[in-house]
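Right, I'll just put the structure down here and ask away after.
The complex appears here minus one protein chain, its other protein chains still in place.
Showing subunit A:
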Amino acid sequence: MHAIVIKNYQRIPFSAIPALPYELFVPVILEELMIDDSCHCVNYVGFPHNDKVQLICCIANDKQHTIYVTSTIVTLNATLPSLTAHKLAFHIFERELNEQFGIQYTDHPWLKPVRYSFNRSDLNKTIANYPFYSIESEELHEVGVGPIHAGIIEPGHFRFICNGEQILHLEIQLGYQHRGIESLFVEKKKILQRATLAENIAGDTVIGHASTFARVWESLCETAVSPALQLERTLALEHERIAIHTGDLSAMCTDLAYQLGSSVFGRLRTPIINYFQEWTGNRFAKGLIRPNKTNFTFTKELATRWHEVISKFEPDFIEMYDMLSDLPSALARMEKTGIVNKETAQTIGMVGMAARASGLTRDIRMSHPEGWTTISHQPVIKRHGDVFSRVQIRKEEALQSIQYIRQIIELLPDADKGITEEKDALPDSFVIGLTEGWRGEICHCAITDKTGNLQCYKIKDPSLHNWLALGLAVRNNEISDFPICNKSFDLSYCGNDL
């Protein structure tokens, strides 16, 4: 057996993961597990093992709704041939393995550090002395922005090489937001501390990350959560999608200099997040998701209030969107700008809403919905992969989420606080959990040791796959279109840097 086949959020003994010699590991992944386009790597993590490191690779098969897990054990600072040379989508994982464990890949095109983590293997590589890619030419010029940007957003550095107004190349430098979250997950012992950490991985994806952590933890402890609790979480996840898509439409309009759209979508976001405050006491729903329980049960009154809020929101949202999508000056900026075609999206392993805007049918709600929801989901797909496709997706997904919440409220059994008794994580366990957050595929992996202590917690925000897409999308575009390209993806800095 070359790989173990599991379902989303299924607990398996860690020792059940096969450990292949590296010479076999590579062909098994490329030829047996990545059989066609319906398979992609959802996580590839290094787990330190005395003086060695176990590389665990998780490949999702969207058609079979399964995840293959296999591994290999190599020495620290080993020199190895890469997977990236065959499948570019592995580039980011191998860059991280290089950064963490000093693994040298002989044929990897670009071993750039991912996040300059405090415990990286080579402390001499710093964010300040990084050699940016440059081109010697009298005709070209470089533009550097960040780490502190002009607006109120997270830090990152963008280095453009331009020919006049036209962008030839964009290099994205991240790592400024690294807070050592994965180590803190292991160091902090209380469940509430870990749930708090999960909520603060990316503050715009509170439900996405916190519910993934909660489900992974429940699987580690083998506690079954009630259907009511599961549905409430799904409801919150879809509500978060509506909130962020609306806020991002506002930000898109700001970058288009379309004042009306910016104000109206901005104000439409307010009742949505205020609804979270009515339900949970926090506009971002921090405090809502806890393993095995909830402190804020979704009641009949809350259901009625939700219908009230949405019945006012929906017509105004549609009206404003119709206006935007009819506006020639806005369309001229958005159409055919910042294109990522389907082939590129597949090659670099894009996920989430941005991948669907490029025509990839990749959505965890459809492909790996285990234990998550009883609603059968049809992803919204667009083909052009431009800024406008990503804008269209946001509108259609927000409306779709409204429909889903309507259905969930119908299905919801009577309020249920869940079980409050805490159980311990089971020893020698491995769990991988996938959730479709508003931005895309969130993946958390947990490993416990022989006594049930958490040994390793690996987090992957969808941004990790998609930052490269932004770099490619802006090529040959005018530099003045960068803000709308950037906002149409709205990738996470802190989700990437952790």
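The criterion applied here is as follows: a contact is a pair of C-beta atoms (placed from the backbone, for glycine too) under 8 Å apart; a residue touches a chain by one contact, two chains touch by 3 or more; residues count from 1.
By definition in this document, contacts and distances are computed from a predicted model.
Taking the options "Ion-translocating oxidoreductase complex subunit D", "Sugar ABC transporter permease", "Ni,Fe-hydrogenase III small subunit" or "Biopolymer transport protein ExbD/TolR" in turn, only "Ni,Fe-hydrogenase III small subunit" matches the UniProt protein name of the chain that is not displayed. Among the residues A:I73, A:L88 or A:I153, only A:I153 touches the chain that is left out of the figure.
Of the listed residues A:K63, A:R267, A:R406 or A:R475, the one in contact with the hidden chain in the full complex is A:R267. The chain that is not drawn here is touched, among residues A:H65, A:R283, A:K336 or A:H377, by A:R283. Residues of subunit A that touch the chain left out of the display are 116-119, 127-128, 147-148, 150-155, 175-181, 183-184, 187-188, 190, 192-193, 195-197, 200-204, 206, 247, 260, 263-264, 266-267, 270, 274-275, 277-284, 286-287, 295, 315-316, 319-320, 323, 492-494, 497.
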